[in-house]
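A single protein chain has been omitted; all remaining protein chains appear in their positions.
Moving on to chain A:
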Amino acid sequence: MSTLTSNPTASDQKKRLVSSGALQQILAFASLIILVIFFSIASKNFLQWSNIEGILLSTTVIGILALGTTFVIITGGIDLSIGTGMTLTSVMTGVFIVFLGLPVILGIIGGIVTGALIGFISGFSVSILRIPPFIATLAMMMIAEGLSLVISGASPIYFSDVGGFNNIALGSIFPGSIPNAVLIFFLMVLIGWILLSKTIIGRYTFSIGSNEEATRLSGINVKKWKMIIYTIAGCFTGVAGVIMASRLNSAQPALGMGYELEAIAAVVIGGTSLSGGKGSLIGTMIGALIMSVLTNGLRIMSIPQEWQTVVIGFVILLAVYFDMLRKKDR
């Protein structure tokens, strides 16, 4: 029998590096380092521990939202409901703990379950009702926004009487070290990374995003897996909501709109392709860090807030441009 195919050549290997997304991740990581070096030269306050702690702390909420939505984006979908969804989970946590007087732990679980439920409904609309993800989650975004206001009576729910609620995010289980919220963020990175690269959920996430029809024809129940994936993203939203509530020691029903776009920006900067099939959680983590380093650094350099937004806009353009280059290289 004759055999086909030749050995991979050097150029094959180069191509692999480029197309595997490794390059994009290296690029993102290098940008992060360069930014850090730049800002530490520009301002001597930048590298102070309290500032670094501040950067990490401000990464947590957007970062956790971004981790969850990375799953959805890899399937070729998008989730616009994570911002206000997070608000709704904060409000529900408040309802469980403050209004109903449930123990804190049950309130936290209730918040995360709320997030999961929001994700599940989005997933159901997308896969069973076949509504395009953009529309389905846009609707969910508005539903969650409205419900938060209705349930809370449009005013914040304060946890001031709940002893130690603030410490969930801001305390540290290892006294004197970094805040719990940051630890939870890294824990979520780890959990997400395991899910995405070591389990069947991750495999089908990539498979669906790469070619949904082929996945279906391979006998995979694509609808079921999509619902599972959106639900997982919803759990991440729930965790972010709890942390948000704890950080503010209150559930703010009017806060959250716009967070989804920042999270999606972090995902894109981290090298996950909006057309699906490619992406990584480490990339998303780096993307989220880049966003908060930029915001923090520009603020320390006394650049006005308006200009900070403009700069971040350009960074997103640049990141997507590199993604396009990568595709063209095929």
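Note that contacts are C-beta pairs under 8 Å (C-beta built on N, C-alpha and C of every residue); 3 or more make two chains touch, one makes a residue touch a chain; residues count from 1.
Throughout what follows, contacts and distances are computed from a predicted model.
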Select, from "Iron-sulfur cluster assembly scaffold protein IscU", "Putative cytochrome P450 hydroxylase", "Ribose transport system ATP-binding protein" or "Molybdopterin synthase", the UniProt-recorded name of the complex's unshown chain.
"Ribose transport system ATP-binding protein"
Which of these, A:Thr215, A:Thr237, A:Ser250 or A:Asn296, touches the one chain of the complex that we don't see?
A:Thr215
Would you indicate which residue among A:Ser81, A:Thr137, A:Ser152 or A:Ser207 is in contact with the undisplayed chain?
A:Ser207
Which of these, A:Lys198, A:Lys224 or A:Arg299, touches the one chain of the complex that we don't see?
A:Lys198
Would you write out the residues of chain A that touch the absent chain, in ascending order?
1-5, 8, 12, 15-16, 19-20, 198-203, 206-207, 209-211, 213-220, 277-278, 330
